[in-house]
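Got a structure here, written out as structure tokens. Questions coming.
Here the complex is missing one protein chain, while the rest keep their positions.
Just so it is clear, A, B, C and D label the chains in written order, and each chain counts residues from 1 on its own.
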Amino acid sequence: MNNLFLSILHGLILGGAYGLIAVGLSVIFGVVRIINFAHGAMLMASAYAYYELFTRYDVDPFLAMIVIAPLFFVIGFLLQKVVIRPLLIRERASVLEPTSVMLFTIGLDYAIANLYLMIYTSRYKTLNTWAYSNYARLFDGKFVTQYSRIISFVLAFVVAGILWFIINRTELGKRIRAVSQNRDAAALCGVNVHTTYGIAFGLGTAALAIAGACMASFYLVSPSVGNVFGTKSFMIVVLGGLGSIPGAIIGGLIFGLIEQVGAQFITSTMASMLSFILFLIVLVIKPDGLLGKKK
Amino acid sequence: MEHVTKQFGGLTAVNDFSGEIEKNAIVGLIGPNGAGKTTLFNMIANYYHPTSGKIYFKDQDITEARTEDMARMGLARTFQVTKPFGDMTVLQNIMVGAFLHTTNARQVEQKAREVAGLVGMTCDLDMIANNTTTVDKKKLEIARALAVGPELILLDEVMAGCNPQEKLELVDTCRKVRDAGVTILIIEHDIKTIMSLCDKIYILHRGEKLVEGTPEQVANDKRAISAYLGEDFDNAEN
Amino acid sequence: MSYKGNSIFKGKFFVWLAALCFLVAPLLANTYMQSILILVCFYAFAAVAWNLICGYAGTMSLGHSVYMGIGGYISTILLETKGVSPWIGMLIGAAVAMLIGVVISYPTFRLKGPYFTLASIAICEIFGTFVLNTENLGPIPLKGGSGWSLTQTGYQAVMYEFRSKLGYYYVAFILLAIGVFVTWKMSRSKLGYYLVAIRSDDDAARSLGINVTKYKLIAMGISCFMISLAGTFYAQYFRYIGPDRIFGYDLAVQIALIALIGGQGTVMGPVIGAVVLVPLSEYLSATFAGTMSGLNLFLYGVIMMLVVYFMPHGLCEYVVKAAQWIEEKLFGAHGKRKQSKAASK
Amino acid sequence: MLKISDLRTGYNGGEIVHGISLEVPDNQIVAIVGGNGAGKSTLIKAITGLIPLTSGTAEYNGEKLNGLSPDKIMQKGVCLVPEGRQLFPNMTVEDNLDIGSCTKESRKRRKENKEEMFQIFPRLLERRRQLTGTLSGGEQQMVAMARALMSNPKLLIMDEPSWGLAPILVTEMFQTIEMIRDRGTAILIVEQNVGKTLSISDWGYVIENGTVVMQDVGKKLLQDESLKKAYLGI
Partner (left out) sequence: DTSDANAQDTPSTGGNVVKIGSLWPLTGGSATIGQQHADGAEAAIKEINANGGIKSMDGAQIELVVADTQTAADQASVACERLITDDDVSLIIGAYNSTCCISASEVAQKYSIPFISQGGVATDVTERGYDYVYRINNTATFDVQEMIVALDEVCKEYNLDTLTYALIYENTDWGSDNARIWKELADERGWTCVLDEPVTNGQADMTSQVLKIKESGADVCNVSFYTDDAIVFANAMYANQVDLPYGIWSVGGGWQDSAFYESVSPEVYEYTFVQEDWDMSGVQNKEWIKEVAQQCKDTYGYEMSSFFAQGWTAAYVAYYALESAGTTDAEALRDAIANLNIQNSDEERALLSGYSAIVFDEKGQNTFGGGPTGGTIVQYQNSEPVALYPAEHSSGGTAVLPIPAFSER
């Protein structure tokens, strides 16, 4: 059992979590064609929700998820339906990435991140849950990791699987796909476009809230935590192919692997540079990402 | 063109096509939907490269040339789905084409107005291109392509979506363009237009050349009628 | 965002009026106001440079500050190690930035829409991480994370160092004026037309004989050249340059925001954006930062959302409308006729 | 069935349709013809809720359609085959048809309807698993029509269904349209193929510059000299 093998395992575990965080972003982009720049801020906001529930009522995030994820579904749904909808209607339907919506989400990111800074100050908090402070020891105790990380890894696949199923195998998914391909035609077929957008946005946000539960139980909570994962999520979804759910998970795994395995051979800063360089190379060779579809 | 073939994955869109377009002629390219007309077009304009075969333009091998070089060599095209530069005015759209051979904005503008006159743009030249009517968008496509000063112009279904009267107008435009010394290759579904306009017609069917000849020859060809024109072609004629 | 936006201010009155304001304002202001005016010019110039490629050709870069960093670093290193005047260093830096920009953009211009945007962020991160972790690049000292603190040269103008704010101000203003002029010239030239055509539909542009990559690279080159001049100005004015800020995503976003909120793809948009946003953020942070940390940036975000919400095409559109209205009032029908004639050009 | 009175609409403040009134009775084919840019598509968009109307009313079986969103209008039984087909290119033929029947009631009859569609358009049965983006123009048009029929509309509106079709297909398509009418669906059709359209339609309207300039039984309109000149190029 050498370090290389261990770091591969750690890379995969971490990559799963990255993928989980990115998958919501991918769903939203795939349907509404918006890169949600407030993704990191919303992740952070969900983490604080778990923080409150844990410190006040001692509810474990993985349990609280049952309440918070639906709550974030509603938040995402309303955000799309009430706020982003008028912006979208105003933009030409064919625009690949509506600029005004992008700007709006950047503004939203500032606002949320700093609102939480005002409320919670910038102090780092951790949630000492059972899964945070207990370690799984596998392979003769050589492979040690927090239970929360293992749960996150598993959840990544569960959430991605559920989302994939919803989008590709259900009636709702058919509508979502229809709307993502041709908004007006879908409306003419009797699909309520903006409700469908809202649902997609809500699903993405709910997935993000689940990722938030994972992050809160293996990392820490602070108003700036969104930055740590935000930019990385953008890279991950692009690497995997914008809009592709399996792509987000694969992209996440690749990032996790490079960070952990790369750090075995070179310094970790060089490893993180390596992941960006790899990202660029993939894009140049395959401009639509690993699993992206050509339009 | 010699033995041009194009495959998309397993699908052969154009198979072993050979043909020639003479200078200063109007050549028609017809065929059922999905026959590979647009694909053939795209290959001539070097938007795609053929899987095999060679294409010559003015005796030069252009098989592997780039799209943007074609315009410089004197070959311009329009798109089946019109693609105006939406944010610009009609005039500015045409000017983009005219900038190819000069950088002088004044000359360019003059040229653009000339071309607009030639194709008979009826709308206000300062209108934003996206807001014009379908016919004007089609004319704009032609005008923009003409503005680069081509010797050969490829027109892809410029008349689709126009009523017979408007088609006549466009036929007129085409003639004028030809008279200005430009060779035309045109894809069209409207038989009457094609018959009246073209000097020579190719019929494409499932990627292969079915018939080649003058309008009269084609009209009397059994294969052409069964594959494309339909049994009641004669009725339509009347 | 309409292309017609380019023909604003044809009744040159307002441009001259604005230029006059810019020229005279610092003379009337106290040093604090002067420093804000300098920032306005600096950010406006950076946004103008950004707009040249990203606004006109529609390639939304959120990593443009990287070229600013390259320019700033090169002129600073030349000054500190070889004593080369930053005036010369600035041009050398700009040339290098232009070269690097063109080389990097060649492959990345193949990417469309959000892919390009995110790739630009990655490039910014790569450069930032590299400089941050490199003490020496071969024989060239980079100083890694500590950055460069510029030694004083005794306020010599030939060394790009001025005793009074006014010196810096007029340098920034001249840069800005050049930037606006270049943009204006470009917008009415072949390059400008081509870029907007490419933004609308690059397939159609290709069919008209436009070498899309070539023209985008030309614009990119000009843009990198200009923004790297801003980098030298940054280093000289703040007298400190370090990697975390200048190669950072935050600065890049800030520059893009100014151009976008002002009005992407218009001559004056970035300037208007800077005139509004820079003092706004300064005001917010002066008023609220001490009261409650985060309040200033929170309000900034909220205001940004409101602007996007109510002025989707940027402030430029409204400024133009207002200007037209005033012009009509001032010059009556004559002004209006001039305007419409100008618009038809 | 559909009654439109004094409808006005346009884009961004510019009025394109200046007060059009027309009626589509049950079980009939009603045609709208007119030059390019006359405002036909704009009128259709207003009826189906894609753009708002500035004044006037569109009534369907006595119910006002004003202000309803396209999906609500569709659920009432008014279905549009839009200009340019507007399929979902990355979905299979079958999925496209499924979307056509995603309202509550039509979903129940999805299976039967699909089978019926495959009877009407046997070509689609062969290609049920193909992505519609890769179909030929004619096949795409069939999908567009089938998709609209999947919801058992009572009124089918078609905007230039023959657009880009080879002559052989155009003939087929008009036959199909008559067949659909015979199954009990009212049809409002906008077409450039003036001759063929008017010859199968029960009533025709001629629109110019956003107003109705002529209306009559389809075949009679065909005889009109001025119309012949303007639209048939004779």
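Brief remarks follow.
Definition applied: a residue touches a chain if its C-beta (ideal position, glycine included) is under 8 Å from a C-beta of that chain, and two chains touch if they have at least 3 such contacts.
Predicted, not measured: the structure shown is a model, and the values here were computed from it.
Across the whole complex, the hidden chain's contacts among the shown chains comprise A, C.
Within the complete assembly, C:285 is the residue of C:85, C:153 or C:285 that touches the hidden chain. Within subunit A, the residues in touch with the undisplayed chain are 3, 6-7, 10-11, 13-14, 17-18, 114, 117, 121-126, 128, 133, 135, 144-146, 149, 218-220, 222-225, 227-229, 259-261, 263-264, 267-269, 272. Although one chain is not drawn, its touching partners on subunit C can still be listed: residues 30-32, 35, 39, 129, 132-133, 144-147, 149, 151-152, 234, 238-242, 244-245, 250, 282, 285-286, 289-290, 293-294, 296-297.
Definition applied: only the chains that are shown with their structure count from here on.
Look at where the CA atoms of subunit C average out and do the same for subunit D: the two points lie 50 Å apart.
With touch defined as above, subunit A holds no residue shared between interfaces to two or more other chains. In subunit D, there is no position where the chain touches two or more neighbouring chains simultaneously. Chains that are in contact with each other form these pairs: A-C, A-D, B-C, B-D.
Listed in rising order, the residues of subunit C touching subunit B in the complex are 1-4, 188-190, 193-194, 196-197, 199-201, 203-212, 343-345. For subunit A in complex with subunit D, the residues that touch the partner chain are 171, 174-175, 177-178, 181-182, 184-193, 293. Within the complex, the subunit D residues that touch subunit B are 11, 33-37, 134-139, 160, 163-169, 171, 192, 194, 229-233.
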